[in-house]
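Left out: one protein chain. Kept in place: all the others.
For reference, chains read A and B in written order, and residue numbers begin at 1 within each chain.
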Amino acid sequence: MTPSRGLPVIEPVVDHAAAAARFNANPDRVTWHDAALWFVREKRDQAVTEVAEWEELRGLASSIKEHTLSRLDEYLLMFESAATTNGAVVHWARDAEEHNRIVYGILESHGVSRLVKSKSMLTEECGLNPYLEARGIAVVDTDLGERIVQMRREHPSHIVMPAIHLKKEEIAETFAAQLGTEPGVSDPITLVAAARGHLRERFLDAQAALTGVNFAIAETGGVVVCTNEGNADLGVALAPIHIASMGIEKMIPGTAELAVFLRLLARSGTGQRITVYTTHVHRPRAGQELHIVLVDNGRTTQLGRDGFWRSLKCIRCGACMNTCPVYRRSGGHSYGSTVPGPIGSVLTPGIDLEKYASLPFASTLCGSCTAVCPVKIDLDAQLYRWRQIAVDAGYVSGKKRGAAVVAAKILARPRLFALIGRATRVALRILPRSLVAAVAAPWSRDRDVPSPASQTFRAWYKANRASRRAGKRQ
Amino acid sequence: MNARESIIGAIRDAKPATVARPDVRTAVGRFPQRTNVIETFAESVALSGARVIEGKRSQLAELLAAAYPARGRRVSVVEAVEVDDGVSPHSFADTDVFICEATLGVAENRAAWLPLSRLRHRSAVFLATNVIIVVDRARIVADLHEAYATLDVAIDGFGVFVAGPSKTADIEQSLVIGAHGPTSLTIVLVDGAA
Partner (left out) sequence: MSIALFVSCFVDQLYPRVAIAALDVLDRLGVRVDVPGGAACCGQPPANAGFERAGDAALRQFVRTFTRYDTTIVLSGSCAMHVRSHAAALEADGSRVAASTIEFCSFLHDVVGVERVATLNAKRSARAAVHIGCHALRGLALASPSELRVPHFDKVRTLLETVQGLTFAEPERQDECCGFGGSFSVTEPDVSARMGRDRLRDYRQSGANLVVSTDVSCVMHLAGLASRDGQRLPMLHVAEVLSGSTAAA
């Protein structure tokens, strides 16, 4: 992803642990960030309690997605046919560059210089904003969270709550500088009102609107957009051109399936029963053009990966991020990817393994993400698989590899293990604590090393039990 | 080879073994049945930051007048069609109250379905500062499964489930009612006409 003018450059290799260390340099901030996201997890739990058939719904959603992905070519063609009949223009983009060229082409041919954009992680993935800005098109992100990070020249840190990493005082500062609000006034109601006024004008004078797509319905050729703010709808209802960009994995067969996903999406992501607006667009307005851009950008490659294709079931709810104890304590930016958190850690290594090799290791494999995922992606299992691939590809430090291989050899041979164990225990007992701590540095920076037992279990067993056993019948 | 052929070809090469299409209808039929559908709808609405007013359809005019005393421009698709098809979507920017009637309401999440035929224009329901939606008690269904089984969402080319006034929690998770869309929603729940 090419860095944009002014936005922070994403490093060539993402070191999650180093970024997490920087994040943890401010423990109070970690407390605040962790609590904010845990709160969303709790809201999700409350919403889930209301749905007696929740686990059945998850199973159903998972099967629907697996079915759809296994016949994705048919469904995409079905969608194209229906959408075209409806009067939409359907475009296909193999990669980010092609997507951006297509969008620019549509805008340029209509002389558009002002575009409003509602939430679309896909366009963030493709780097659309800097691409268009470099070509003279002003892009205004209209989702409040996205607008805030756009104004601050930052990347979003969460796919549903882009500004979750920011305190209201920081937002107030930005608004004071750029919208002329009173400095120091940071109550959310005032700030939202200021944003409302500022963006209203953008909606009214927008020459084109670009939206993401939550679900594309193959049988009817329609796209579904779910929002709370009404920003996608204001764009679509007013602008003469509507462009809907979507990853090809957003396809679902029909409206019976749509009901299943809509019941799961908002509850999982924010704890709401449904978003305020669930907009179904099938035809353009009279006099409007509707363009739908179907984007691959690595998805077909992921589809072919035996242990990883199920990550394409993702409906971008964000629940995995909210529940992940590591995400909550390291922040979305520490992943250096458009989509962070557990799902990001199984999607992005597929795009660039060298760059994102540290992400699958940014996890304790606790399994909470897998348990909240509305489409039952086996996230923890995929994280484990990526680790094997990252190591095989050589993207784990030589030191680590050497140590792990030696350790494994010892662990495989009980007698050797006992010998080394004994030596280690003796060493642990007689060496000064400080020396032991230095050797076990990464562990002992924060933790004491356990005092070794004077006798191993095996030694105890041999001394106390083995002789007893020998005489007994099995 | 163009992009379409390339992508379709890549999918054909890559896609996993076929997984059968699940029978959603049968699966849903096994879910526990919802009771108290109308009460659930009203209670659900209240939770979303919207208001509910209940009454008889024969008194609709009075109910609407009481629901929101319009200080400014009032656009109503229920009582009279005040607009013609040629008018620009931007022309509703100064709307104070927009009134329409839903095709149905969904009890589990208090969403009201508004197809284009009930909106006349796409923009008014989003540009208006306040929105009033009339919902017929006889047209409340239990959940989205029932709703989609009843509706043809494609028929008017545009339709939206509205489940409350616009809102955002993007600033430190503080909920603020009234983001870019309407700042209030009132549901006028009227008894069924047989």
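Brief remarks on what is shown
Heads up, the rule we're going with is that a contact is a pair of C-beta atoms (placed from the backbone, for glycine too) under 8 Å apart; a residue touches a chain by one contact, two chains touch by 3 or more.
Small disclaimer: the values here were computed from a predicted structure and weren't measured.
The shown chains contacted by the absent chain are A, with contact judged over the whole complex. Contact with the omitted chain, checked across A:V13, A:A134, A:V185 or A:A453, is made by A:A453. Interface note for the absent chain: among A:G87, A:G254 or A:G367, the touching residue is A:G367. Along chain A, the points of touch with the absent chain fall at residues 16-17, 20-21, 23-24, 27, 30, 34, 38, 45, 48-49, 51-52, 54-55, 323, 325-326, 329-330, 361-368, 370-372, 384, 387-388, 390-391, 396, 400-401, 404-405, 407-414, 417-418, 421, 424-425, 442-443, 445-450, 452-453, 455-458, 460-461, 465, 469, 472, 474.
Quick note on the criterion: only the chains that are shown with their structure count from here on.
Each chain gets one centre point, the mean of its Cα atoms, and the points for chain A and chain B are 29 Å apart. Residues of chain B touching chain A in their complex: 2-4, 6-8, 10-22, 24-25, 27-28, 30-32, 44, 48, 85, 89-90, 93, 106, 108-111, 121-123, 126-127, 143-145, 147-149, 151, 153-154, 157-174, 176, 178-182.
Contact residues of chain A toward chain B in the complex are 36, 39-40, 52-53, 56, 60, 63-64, 66-67, 69-73, 76-77, 80, 86-87, 91-94, 98, 142-145, 148, 161-164, 166-168, 171, 188-189, 191-193, 195-196, 199-200, 203-204, 217, 220-222, 228-231, 233-234, 236-238, 248, 253, 255-260, 262-263, 270, 273-286, 294, 296, 300-301, 303-304, 306, 309.
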